[in-house]
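Each remark here refers to the structure printed beneath this line.
Missing here: one protein chain of the complex. Every other protein chain is in place.
For reference, chains read A and B in written order, and residue numbers begin at 1 within each chain.
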Amino acid sequence: MTDLILRAENLDRSFGGIHAVNDVSLEIPRGTLHAIIGPNGSGKTTLFNLITGHTHPSSGRVEFDGQDITGMAYAKVARKGLAKSYQITTVFPLLTVFENVRIAAQAAAHSYVFWRPADGIKAVTRATEEVLERIGLAADRDVIASNLSHGDQRRLDLAIALATSPRLLLLDEPTAGMSPTETAATVELVRELNRDVTILMIEHKMDVIFDIATTITVLHQGKKLFEGAPAEVKSHPLVQEVYLTGSL
Amino acid sequence: MTEVTAANAPDGTPTRGGASAVTVARVRGRGPARWTWGQLGLLVVLATVVLFTVPNPSLAIGMLIYGLWASGLNLLVGYGGLVSFGHALPFMWGGYAAGLVLLNVTTSVWLALFMAAASMALLSLVVGAVCLRRTEVYFSMLTLAFAQLGFFIALQWDSVTGGDDGLAGIPVPTLWLPGTTLELNSLRDPLTFFLFTAVVVLVTFAALILYTESPMGRVLQAIRENEERARGCGYNTRLVQLVTFVVAGTVAGLAGGLFAMLNNFVGLQPYWLLSGGVLIMVILGGRSSLFGPFLGAVVYLLLETTLSQYYASWQLFVGAIFVVCVLAFPQGLWGLVISARPRRLLSKVRRRR
Partner (left out) sequence: MDQLISQLVLGLVSGALLVLLALGLNLIFGLLEFINFSHGALYMVGAYIASYLAVATGTLWLALLVVPVVMAALGAALERTVIRPMYGREQVDALLLTFGLTYILIEGVRMIAGSGGRRVAAPEILAFQVDLGVGRPVPAYLLFVVVVVGLVVGGLWLFLQRTNVGLIVRAGIRDHEMIRALGVRFDRYRTLVFAIGIAVAGIAGVLTGPITGVYPEMGADILILAFVVVVVGGMGSFWGAVVAGLLIGVLVSITTLYASIYAGIVPFVLMILVMTFRPRGLLGAT
């Protein structure tokens, strides 16, 4: 029995007649990088939402680090150590880069403190600086987030997720809308992050995935079509048909 | 600027980003930190100016009290993005609470103010829990409704509140200090009253600054910017908003208590004029700081007393100020001063070269 960080069992969810996620199970061992691919509308984002508690499953259960989190509110799930980076860049637009990350960094130990200034909490400041350094935004710490370039905003989004010190990081298309150079840098970053945090990511660009993923799950019309190592997925005829030609 | 400034949360709600928040960011961002505690110094300066220039002592003291009330409201409006249309409720409540204590229990200033603040904190907890069931427009309408409800109760329950006639004959409160005992008589000894009020206001204002500077206060601003993301960081966003609601209510209760002592009377005013007035002070002064609304209160009261002498319809000007502020300079008076400052400094540097 491997050490699982996340186990999803027979997740099911439909929206007004559309079976968005149909009996999908996932098992993600600690330390791996698990990717989910599939054409548009294959249920990737809904699957994510079922895990984070944004959407409640019609049936099935989700277990995070041995604990049942099915139907738990998003903020609670996040507190347990599951962080999500968003498909559409989601930052605190009018706060500085530093403030953006600090909000996340202080969440673990100092979230509801109101009797001392935030500037005085050295541990949080240090943790924030470390994350900024790691993500490569240290130079932009005083920039208002909405003034960053699109690529930098995506990285800030990632930095916020990372600053909560998660045990599982959910990335929803981290390279969406990025230039090839930015994409390469992000892939490198994700690979680096994976050294100490388990990652579950949705990705659209196949080449991005095949390099870095441990395991790939292919979704099609809400169902799990195939799951395996990148090489297996690449050569699997069914996957090629669905994903590369877009038809089945 | 990039095209992604108006990012949307995944559920489709646009993340908020108005001019007010820009100024907050500007103040909070690059090199502005000195203005956080510096606001306390600005307040001392403003209070001193008021003391020496405003001829009517009751108006001068009123400026301090209304200023504190407006600053507290800005926790909700500016920092939290929660526009309360019912901030008259905690102010009136504080007045009745302090007045009733002074009338029926003791003439102790401390106990009266404590009761005004503490009872309002409890009430805010209940009112806030209901008002924060939904945010944005719902919040505004619910706060307004609670103010209306409070108005009706105060009007009907005249055995306690004096109804339409108000709570009259509140005795002059006694201030027990280590070593001495003072009478806080606003008519006979306005200076002592002013100084006492100034101390209470400054201490409370400092507490408000601390709150906005604390991790909790930062989260409050983060929630205004993007509630979904704040939740994703693990925050119970409603809890943070509720605590803020209680803090703002408590401060307003305290201000109301002071106001009752100032006049030795609590009059039942139309709740929406009162709630509107304090909101105008916030908007006029600027939503991006705590000092701004204070300045707004002082300027507003100055305008009110001057204009009402000459024009019966001075409220027309009030409305016009409101509309112009929202349309043309949402950053308010203090926001204008701040944004004008660097430019002036810059031109000075250039001239020297």
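Criterion: contacts are C-beta pairs under 8 Å (C-beta built on N, C-alpha and C of every residue); 3 or more make two chains touch, one makes a residue touch a chain.
What you are looking at is a predicted structure, and each value in this text was computed from that prediction instead of being measured.
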Contacts of the hidden chain among displayed chains: B
Sole residue of B:232, B:276 or B:335 that reaches the chain not shown, by the stated touch rule: B:276
Among B:47, B:83, B:208 or B:222, residue touching the chain not depicted: B:83
Chain B, residues in touch with the chain not shown (by the definition above): 6, 12, 16-21, 77, 81, 83, 85, 130, 133-134, 136-138, 140-142, 144-146, 148-149, 152-153, 155-156, 270, 272, 276, 279-280, 283, 313, 315-316, 318-323, 325-327, 330
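Just so it is clear, only the chains that are shown with their structure count from here on.
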Centroid distance [mean C-alpha coordinates] between chain B and chain A, Å: 41
Residues of chain A that touch chain B when the two form their complex: 45, 54, 74-76, 78-79, 83-84, 86-96, 99-100, 102-104, 106-108, 110-119, 121, 124, 142, 144, 146-150, 153, 160-161, 164
Contact footprint of chain A on chain B as seen in their complex: 1-5, 7-10, 15, 17, 21-22, 24-26, 28-31, 33, 210-211, 213-219, 221-222, 225-226, 228-237, 239-240, 243
